[in-house]
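Once you've had a glance at the structure underneath, I'll fire off some questions.
Only one protein chain is missing from this complex, and each of the others stays in its spot.
As written, the chain order gives the labels A, B and C, with residue 1 at the start of each chain.
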Amino acid sequence: MAVKLGPNRYGKAQTRLVHVVKDGPVHHIKDVNVSTSLSGDMEAVHLTGDNAAVLPTDTQKNTVYAFAGKHGIGQIEEFALLLAGHFAGAQPSIHHARVEIEEYAWRREGPHSFAREGGEVRTCVVHRDRDGRASVVSGLKDLVLLNSTGSEFHGYAVDEYTTLPPAADRVLATAVEARWRHTGGTSSYGSSYERVRRCLVEAFTGTYSRSLQQTLYAMGERVLATCEEICEVRLALPNKHHIAVDLSPFGLANDNEVFFAADRPYGLIEGSVLREDAPDAGFAWE
Amino acid sequence: MAVKLGPNRYGKAQTRLVHVVKDGPVHHIKDVNVSTSLSGDMEAVHLTGDNAAVLPTDTQKNTVYAFAGKHGIGQIEEFALLLAGHFAGAQPSIHHARVEIEEYAWRREGPHSFAREGGEVRTCVVHRDRDGRASVVSGLKDLVLLNSTGSEFHGYAVDEYTTLPPAADRVLATAVEARWRHTGGTSSYGSSYERVRRCLVEAFTGTYSRSLQQTLYAMGERVLATCEEICEVRLALPNKHHIAVDLSPFGLANDNEVFFAADRPYGLIEGSVLREDAPDAGFAWE
Amino acid sequence: MAVKLGPNRYGKAQTRLVHVVKDGPVHHIKDVNVSTSLSGDMEAVHLTGDNAAVLPTDTQKNTVYAFAGKHGIGQIEEFALLLAGHFAGAQPSIHHARVEIEEYAWRREGPHSFAREGGEVRTCVVHRDRDGRASVVSGLKDLVLLNSTGSEFHGYAVDEYTTLPPAADRVLATAVEARWRHTGGTSSYGSSYERVRRCLVEAFTGTYSRSLQQTLYAMGERVLATCEEICEVRLALPNKHHIAVDLSPFGLANDNEVFFAADRPYGLIEGSVLREDAPDAGFAWE
Partner (left out) sequence: MAVKLGPNRYGKAQTRLVHVVKDGPVHHIKDVNVSTSLSGDMEAVHLTGDNAAVLPTDTQKNTVYAFAGKHGIGQIEEFALLLAGHFAGAQPSIHHARVEIEEYAWRREGPHSFAREGGEVRTCVVHRDRDGRASVVSGLKDLVLLNSTGSEFHGYAVDEYTTLPPAADRVLATAVEARWRHTGGTSSYGSSYERVRRCLVEAFTGTYSRSLQQTLYAMGERVLATCEEICEVRLALPNKHHIAVDLSPFGLANDNEVFFAADRPYGLIEGSVLREDAPDAGFAWE
């Protein structure tokens, strides 16, 4: 039997890091969750347990904390690029680094006091290899949006298993998971993020929707029309079903006012919107 | 062997209800999770399976939806009182009702568009019995607060298992779970909630803390000093440990700037603050 | 305004501890989650931040690990009693200790190899005060049981909100959460646990059920009839609804064969079964 090692990577997942920047009595806070993955000449460790090529995951964790102390964090994409650049050249055996960061937002409540925002989580995935190639994907997740009207669903294909009645008016709700690829280096990841986020929200709320697919495309298109630095948007939109409760047994009308918010099952619409001339994605989405 | 039935209750847990109120093109939304529990003459059903005394949990769920359609929701305490009053007299066999509601906040993004706030969840537990007695406990949970300085911890008892060094400056962070008991009927549960919430946040952020217990007491005291309608506050404050990372192996100082945010274990401080003349709690906390 | 401190306690929650006992090449493993809470003369720390009476939660954690090293764990009730006895006398200011333990089961796969069982979690809550009073409550949770027939539900009270049709045959499923109080010291907590667990399963599976309340009582009664060392059983049984899917639109019958397993809402039946002569519970259930 001839067997071989295929694609592989290893790293430290979910290093929880809170960084406080002190501007006299006024403090600033960054709260992130960093996952690093390295790959390279890893035949020996897999086949014989020879660890000479392995930069331990414990060292990766230490590096995350040390880099925060040395450089601060700034925008998560920048911190990820810094870490990935370091790791991709850290050892002759390491050829490639992937760094994924989640950021949790906090609201100021005083000079050194904060309350955690519980809404969407900002994300990024950065790749760098030792030849200098790099990619940056930014994103967000858990952004829960709802339109209480302005959504229809009808005219769909019908077969012997169809029971769904057409809907002329329905609630449309989702928890947006969006990731977008930067064409090259973006000068300000912070303002870019705010711009993309606003596009996503405005396209969702502003689109009169005949299907969640249509809304998905409108969201991606809006981002690309507004943000020159982005070449591709990938969206995963669960259809969080809100089912109007039949109140007629109780002599009551329900003009789309009383809903059961269902957990499972849920629709799931996934799609990508990209520029015609988007450069090849390479390893960006891995 | 002589065995008997002890305290018991039954009901429908976690009825998810979204209610949309339409003011022309402008919609308003209430998103709640309702749990009802009834008790009364339940010997027969337990001992023989005779269901004559049982108002099914399915009917309880229907009633929640029907009441939302008929009366709207308003403040969750009011909706809970309405439901509990109905159930406590719904059948001769039902003597007592407990209604618990969680409310999830949404932020307006358009006339009929909303984004879910992810921060604290507003809660209430209401009891009513068929003799007219009632209690209202309001609350919140998952309010995550952090002071990046202004907290010490030293002067504690020491024994043979002590290794903790005293701290002259530390991060203090918690996820507030607070419940507060209303003395009687409160005229405006909405403004009362906002007042209590503000007291909790301000006492946490404004207290120079020598222990989380001191902060807990300050939070409860502030509520009672400010809110005449409240007679008791119960708090559960996890001490979400932020551990300063030792960066000295890397030649770096760490002046309380780089922290590991730990998951488990965590400190847990629980306590009640109440008025000297608080009326007996009865079943309020059950 | 006269305000006072009410009931309070503090401690370290969820200290995760794995203990390996080595019998030559054959190892044994105990995997537990320990939460300790202390109470006593805690006025000063709450009112002024004076920590002299406080045995830090960090020290409590250290003690858990040190006691595991010194004494091993054995049955969780015994380890909890040992810890609680230590803490209740650890400082003049500490009057009372509560120790809660969860235990996760592992299945042997080799002399020093194990696979985690994912079923029910064994639990206990132990109290001890410095006057020597003690209580032991054992328990389990997440024991998911299902009868695919042998369950009816009809003859219930009907009102204007009733739509549920009577069921002559239904699936009955629950996730058992059970806690039981020992009358005094029990000689073998391990065999007692196995006995109680078997009673719970056999009473659930062996009872022809007209309501989940009836099943609950049968489960408690079976434990008390079989286990002399137990004086009270408390059960919380969610009714995990399995809803037969209407397949008639597709020309198919569904003789209770195809079910939608719903998440929320769910019924929740809670009750206690106890001996007529059960001693006063004191602080056992706190």
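The definition used in the following text is that a residue touches a chain if its C-beta (ideal position, glycine included) is under 8 Å from a C-beta of that chain, and two chains touch if they have at least 3 such contacts.
What you see is a predicted model; the values in this text were computed from it and never measured.
All shown chains touched by the missing chain in the whole complex, by label: A, B, C. Of the listed residues A:42, A:203 or A:247, the one in contact with the hidden chain in the full complex is A:42. Set against the missing chain, the residues A:12, A:96, A:197 or A:242 yield one that touches it, A:12. Across C:93, C:183 or C:256, the residue that sits in touch with the chain not pictured is C:256. Listed here are the chain A residues that touch the chain not shown: 1-16, 35, 37, 42, 45-59, 61-63, 66, 90-91, 93, 153-159, 161-164, 209-214, 216-217, 220-221, 224-225, 232, 234, 238-239, 264-277. Listed by residue number, the positions of chain B touching the unshown chain are 160-161, 163, 249-250, 263-264. Interface with the hidden chain, as seen from chain C, comprises residues 16-22, 27, 29, 31, 62, 65-66, 68-70, 106, 109-110, 112-120, 142-150, 171, 201, 204-206, 242, 245, 247, 249-250, 252-263.
The rule we apply is simple: only the chains that are shown with their structure count from here on.
Here the chain at the heart of the shown protein, by mean C-alpha position, is B. Centre-to-centre separation between chain A and chain B, using Cα means, comes to 31 Å.
Per-chain Cα centroids separate chain B from chain C by 22 Å. In chain A, the residues touching two or more other chains are 249-250, 263.
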